[in-house]
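Missing here: one protein chain of the complex. Every other protein chain is in place.
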Amino acid sequence: MSLATTHPAAHPEHHEPTGLLRWLTTTNHKDIGTMYLTFSLIMFFVGGLMILAVRAELFQPGLQLMKPEFFNQLIGVHALVMIFAALMPAATGFANWMIPLMIGAPDMALPRLNNWGFWLLPPAAILLTLPFSLALFGIGDGALATGWTFYAPLSVQGGMGVDFAILAVHILGISSIMGSINIIVTIFNMRAPGMTMMKLPLFCWGWLITAFLLIATLPVLAGAVTMLLTDRHFGTHFFDAAGGGDPILFQHLFWFFGHPEVYILLLPVWGLMPHVLSTFSRKPTYGYTAQVYSFIAIGILSVVVWAHHFFTAGMPVPALIYFMFSTMAISLPLAVLFFCWIATMWKGAMTFETPMLFAVGFIVLFGIAGLTGLILADVAADAQYHHSYFVVAHFHYALFAGGIMGVMTGVYYWLPKWTGHMYNETLGKLHFWLTVVSFNLTFIPQFFLGLAGMPRRIPDYALQFAEFNAISTIGAFILGLSQLLFAWNIWSCTRGGPKVENRVWEGADGLEWELSSPPPHHSWETQPQIK
Amino acid sequence: MQAGFSEADLERRRSASRRLAWLLGAIVLAIYLVGLFIKR
Partner (left out) sequence: MVIVPQDSSASRRRWRLTLLRRAARLAPALLPASASAGYSFNFPEPVTPIARETLHIHNEFMLIITTLFVVVFAIMIYSMIRHRKSSGHQPSKFSGPTGALQWFWALIPFAILLFIDFVLMGIPAVQAIINMEDTKTKADLVLKVTGMQWKWQYEYPDAGVKFISTLATPRDQIANAETKGEHYLLEVDKPVVLPVGKKVRVLLTSIDVIHTWWVPQFGVKRDAIPGFLRETWVLIEKPGIYRGQCAELCGKDHGFMPVVVHAVPEPEYLAWLEAQKAEAKAAAGGADRTWSRDELMAQGKAVYEKVCAACHQPDGKGLPPAFPALAGSKIVNGPLLDMNGKVITDSHVDRVMHGKAGTAMQAFSTSLSDVELAGIITYERNSFGNQMGDMIQPAQIKALR
């Protein structure tokens, strides 16, 4: 892939490698950002294909395409791929590309760590998907079939797919931790003189909180899956009641990571939104300080609400009440964010290029995620929602309409800066509308399926669920196909297109827009002036 | 725009970064080990 960054040959004193070796050994934050984003896009399609196979099976009652064991593998690996191999690397790609540009730093603080952090990802992705292929040759019985949540004791029982997934999760975790450490030290130590913390762009603030959440919670996940590994193979009984352990301990440990994880997936996007909204409203960001404190509040709150993921496991009434109220409390800083986003738009002079369309779509659809999250927090009603398709719909509004569409916003917004070319605007708008309509077609029926009583993670269902499942499948296929437009647009934009200025967008503000499009190979060789 | 970050300045920032990175890594390891000993 040839990004039009200044060719290394323009710096003869560097003797930098070209071709494959360049990408293997690069310590340049822009190159590494590109690799993260490319990897993410590929894995997005891999995860997408898996779930299209699932939705094809769910098109009609009865088992048409696959055995239940295989179905269970597909849904679990789909989630692990989308979360760990698509969303997180995309956000990390953004961080790598943009943080040094935004703070006036020549590169990330620890460039070699940066390279290692990326190159751990492809092996991890292979480990996750290898069991599928091994099973084809009769080795083992496929990938992990416990859902991405790995609950014990089912995961203690499972075949070697679980071991592969445990190893992959360890490696993915180490990669994220490396990235997070790099981001924290870069933001703390590498800001250009004059850039105080309260002048830090909101995208950087979002990632700063994300990075702290990652280093606080990933080790707990790693601990939990290590304990799972030893329960499986080394005779421990952490999660086995007969041996004095407790299966619910696994759920506590997993979700102690798992809940902050969803904010890890969303904070970078929440940090990006103000940039986009301000640019296309041609107005300063509203409520900078409020948004910073909201990020921090959400980060802290996210760590003390985990048990709302298993209200039906049976916990004492005081615990139920506490976790319900603490979960609901998150709606308050989130409301502050929504307020500030809309207030940024208010009385602006808006235009609706593709990034702005995605930003507005994000706000509306992520609003649905937040509001349905509020009712899920209610313990009494949760008895009906838990482990039903209502939850599936809720988290896809949060993670697709929130996370993925947020990433798409960022891609359309920054692609011209990275490549020096404008993408195809008509194709971008078409991609937006197809995505939004088909996304809703896919997931609104799922809310109703959950209310009607359809549980999650089942390959076949009772007849009263048939109509909504069929509609959902049709929506899913349109959604999947529409993403080809996205991939094509990105691909052709990297190859060429109308040249763009430094300040790609009329209303854009920030250090990154003072550099050329694309930026020079060495960012900020001359120090920027901070206003 | 002034000249770029001076080499000395960069070196100071990088060693500060390395120190903080090791500290954060140690915290991560500590959390991991503590997690292995949690029982309900």
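Every chain is named by a letter (A and B) in the order it is written, and numbering of its residues begins at 1.
Criterion: a contact is a pair of C-beta atoms (placed from the backbone, for glycine too) under 8 Å apart; a residue touches a chain by one contact, two chains touch by 3 or more.
Bear in mind that the values here come from a model prediction, so they are computed numbers and not experimental data.
J.: Quick one: which shown chains sit in contact with the chain that's not drawn?
T.: Missing chain, whole complex, touching shown chains: A.
J.: Among the options A:64, A:133, A:502 or A:529, which residue touches the chain absent from this view?
T.: A:64
J.: Among A:320, A:427 or A:515, single out the residue that touches the unshown chain.
T.: A:320
J.: One chain isn't shown here. Among A:77, A:108, A:228 or A:248, which residue touches it?
T.: A:248
J.: Can you say which of A:126, A:364 or A:484 touches the chain missing from this structure?
T.: A:364
J.: Tell me, which residues in chain A touch the chain that this view leaves out?
T.: Counting only chain A, the missing chain is touched by 61-64, 67-69, 72, 140-141, 145-147, 151, 153-154, 156-157, 159, 232, 240-242, 246-248, 281-290, 310, 312-314, 317, 320-321, 324-325, 328-329, 331-332, 335-336, 338-339, 342-343, 345-352, 360, 363-364, 367-368, 371-372, 374-375, 378-381, 383-384, 386-388, 433, 436-437, 440-441, 444-445, 448, 451-453, 455-468, 507.
Operating definition for what follows: only the chains that are shown with their structure count from here on.
J.: Determine the centre-to-centre distance between chain A and chain B, using the mean Cα coordinates as centres, and give it in whole Å.
T.: Distance between chain centres, rounded to whole Å: 24 Å.
J.: Give the list of chain A residues in touch with chain B in this complex.
T.: 106, 109-110, 113, 177, 180-182, 184-186, 188-190, 192, 215-216, 218-220, 222-224, 226-227, 238, 245-246, 248-249, 252-253, 524-529
J.: Across the complex, what residues on chain B touch chain A?
T.: The touching residues are 1-5, 10, 13-14, 16-18, 20-21, 24-25, 27-29, 31-36, 38-40.
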